[in-house]
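Heads up, one of the protein chains got dropped from this complex, but the rest are sitting where they should.
Per-chain numbering from 1; labels A and B assigned in written order.
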Amino acid sequence: MTTRHSQGLAVFTGLFYLYLYLPILVLVAFSFNTQRLNLTWEGFTLHWYDVLLADAKVGAATRNTLAVALTSTITATAIGTLAALALQRYEFGLRRFSETSLYIPIVIPEIVMGIGLLSLYATLKISLGLTTITLSHIAFSIPFVALVVRARLHGFDRSLEEAAMDLGANEVITFVRVTLPLILPGVLAGAMLAFTLSLDDFIITFFTNGPGATTLPIYVYGLLRRIITPEVNALSTVWILTVLVAVFFSQRLESRET
Amino acid sequence: MSNKRSQLWKGMAALAVIGLALAACGGGAAAPAEDTDDTAQTTSSGFQCPAANPKMEVTSTEVNLFVWTEYVPPDIIECFELVYGVKVNRDEYSANEEMYAKLSAGGAAYDLVQPTDYIVSLMVRQGLLQKLDKSKLPVISNFDSTYMNLGFDPGNEYTIPYQAGTDAIVVNTASVPNVPQSWADLWKPEYAGRMVFLDDSRATIGMVLLTLGYDVNTKDPAQLEEAKNKLAELVPNVKLFDSDSPKTALIAGDADLGMTWTGEAFLAQLEVPTIQYIYPTEGAILWQDNYAMPVDAPHPDTAYAWLNYSMQPDLFWLMMRDFPYTNPNKAALDYAKGSEIVVKDSEGNDVTPKQLYDAYINSPVTNTPPEEVKKGHRIDDVGDATPLYDQIWTEVKGG
Partner (left out) sequence: MTDFGRAVQRLRQKLAWQGTGLILPGLLWMVFFLIIPLILIVVLSFGWRGAYGPVDWGSTPAEFFSRMSLDNYVRLLDPLYLGVLWTSLRMAGLTTGICLLVGYPVAYYLARVAQRWRSLLLFLLLVPFWTNFLIRIYAWMLLLRTEGLVNQTLVVLGLIPEPLQIMYTPSAVMIAMVYEFLPFMVLPLYTSLEKLDPALLEAASDLYSRPARSFLRVTLPLSLPGVIAGTILVFIPTMGMFVVPDLMGGARTALVGNLVQRQFLAARDWPFGAAASMVLMALTLAATLLYTRVSGFGEELVV
C-alpha cells in the first residue's frame, strides 16, 4: 500500500470517526442547555441532571431493565450452553430440527418474533408484564449464546477430557472440572452477549410489555415522542458514560491479565 | 476476537454494578410514605399537596393507570403517592384505538382508562367496562352538568368526565401569511409539506367528510370512498402525523400549520405567541375524554381513591397550568378563580390559579365560544363501518 493511499485512507477514517462521534458529542453538549425546548443553545446548567436523578420513572425503568437482563442472561446462558454442547458433540434424532430452530431468530427480523410472541400471549390470555418480557428475552438470547459457545467448542481438544475419564472421573465430574473451565471464556462471552441484547432490546419488548413493566429503552422511546427536554440528553449522557467506563475498565483488566 | 469477548464480559459486569448503583440512587422522589396522615406534603417541584377530602379506605398498594400522553400532571401523581402511600403505575397511549386494542386483546390489567366519547359506547357494548359505583364517587358533584349525561353514556353509568375540547386548525401566523379559514383550505398547494395532522383515523377522516358536506359518522361506503380519495390528495402534503405531541413540530418550526387539539394549541401559543387556533367554517370536531374502569380492574379501591383525590378542586386546577383543555370540573374552576396561592409554572415563573383561570376563561381556545360548540360535530361509534374507516386510514397512510 503506497503512502499516498494510506494517507488517503487515514483521512477518510478520521472523517469517519468524526461522523461517528459528532451526533453523540452534540447530544452530550446539549444536556447542559438551559433552554427547556433544547432548540438553540442558551446557557450552561446542571439542572437537568438533578431532574434526572429525581425522576422516579427512570429509576423504575432502570431497575426493570436490569432485573430482566440478569434473569434472562442466567437462564439463556445455561440453556444455550447445554444446547451448544448437544449440537457440537452428539448425534441424535432431533438434531437438524433443533439446529434450525436455533438459527431462525438470528435470521428473521425482530418484528416478526415480536408480533408472534404478542399473538401467543394474547391467545393464551397471559398477562403482559415483566414476566412476558423476560420469557421473550430468553427466547431470543438462547440462539446467540449457543452460537458463541459452539464457536468456542469448535476444534476443542477432547484429549484432556479423555485423559480425565481414563483417570477414573465420570462424565459429570469431567464436565464440571475439565470441560467447563476450558469453555468458560466462550460461555461468558455468550452470557455477555445475552446481557447486552436484553439490556438494549426495544422491538420485542415493545410488543410484549404491560402495566408497570417499562424498560429503559421503552421509556426513552416514550420520551422521544413528546416534548423532548434536555433531561433525555442527560439520561443519554449518563448511559453513554456508563458504557464508556465499563468498556474502559474491562480493557484495563484484560491487559493486566495478558 | 476472544480479546473483545473477555473485555466485554468484564465490561458488562462493571456495567451491571454501575447500573445498579444508578438505579439505587435514582428515583428518590416517589417513595410511598408509610404514614398517611393528612399533614400537607410537598412534591419534588415544590407543590404543596392538599389533604384528601374525603379520604377513602384502601387496601391495595398500587393503581394501574392507562392514560393519554401529556394528560396527567406529574404533581397530581406525586401527591396521590405521598398522601395515600400507593404506587401509581402509568402507561400511556396516543390513540383510542391503541387503548382499545390493548384492552380487548386481554392480558393487560389496568384500573382506569381514559376513553374518548365515541369509543365508550363501543367498549360498553363489548363488555370491556364495568359500571361505576356512584356511592364511591363523591367527586361526581364537582362536574358541570353540561358535560354529564351525554349521548355516549346516558346517566353516566360507566364514565365520569375528564377533559373536553375541540379539534381545529392551528396556524403559525408568522410563517403562514395566508391563514386558512376552513378545513377545505388545508388542501391548498401553498401549505404543502408544512402541515402536522393528528394521527387519529376518526378525527382526520371525519374532518375530510366535513369538507365534502357529509356527516362525520357516516356509514355510507360511497361517501367513505369519496373521503378516501380526498384524503389521499391531502396526505402527500402532510409533513407528519402526530398524536403524541403535535405542538413539538409547531414550536420547533418543523411544521407551520395543521390540525390539533385545544390543549396542544394553547401550550404552543404560550411558547410561540404567533400561533393561532382557528375554528373552521365547516365546524370543529368536539370531543370529551372520560375516566372509565375496565371490567377486570385489579385494584378498584385505589382507583376510586384516585378518581376522588385527583379531581379534587384544590388539585385538579393544575390541569389549567399543565395541560389546558376545556375543564368540566366546575368545582376546580371555582377554586382557581378564588385562589391566590403561588406556584411555579413550567418555565419556573410564579403564577397563581387565578391568573391561570383568567387566561383560561379569556382564551377562545380553552373556553370554546358557544357558537362554535353549536357548529361543532361530535364523533360517535360507527359500529360495523369501523373496519372501513380503519382500512381507509391504512391505505392513505401507505401502511
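The rule is short, and it goes like this: a residue touches a chain if its C-beta (ideal position, glycine included) is under 8 Å from a C-beta of that chain, and two chains touch if they have at least 3 such contacts.
Every value quoted in this text rests on a predicted model; they were computed, and no experiment measured them.
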The one of A:66, A:128 or A:146 in touch with the missing chain is A:146
Residues on subunit B that touch the omitted chain in the whole complex?
1, 3-5, 95, 97-98, 100-101, 104-105, 122, 126, 193, 197, 199, 201, 235-236, 238-241, 249, 252-254, 383-384, 386-387, 390-391, 393-395, 397-399
Touching residues (missing chain, whole complex) on subunit A:
1-2, 5-6, 9-10, 12-13, 16-17, 19-24, 26-27, 30, 38-40, 78-80, 82-83, 85-87, 89-95, 97-98, 101-102, 104-105, 107-113, 115-120, 122-123, 135-136, 138-139, 142-143, 146-148, 151, 189, 193, 196, 199-200, 202-203, 207, 216-217, 220-221, 224-225, 228, 232, 236, 239-240, 243-244, 247-248, 251
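Keep in mind that, in the parts below, only the chains that are shown with their structure count from here on.
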Looking at the complex, which residues from subunit B come into contact with subunit A?
2-3, 5-16, 18-20, 22-23, 25-30, 44, 62, 64, 66, 69-70, 89, 91-92, 94, 105-110, 244-245, 247-248, 251-252, 271, 346-347
Per the touch rule, the subunit A residues reaching subunit B in their complex are 36-37, 39, 52-60, 62-63, 65-66, 69-70, 118, 121-122, 125-128, 148, 185-186, 188-189, 191-193, 195-196, 199, 210-212, 214, 222, 225-228, 238, 242-243, 245-247, 249-251, 253-254, 257
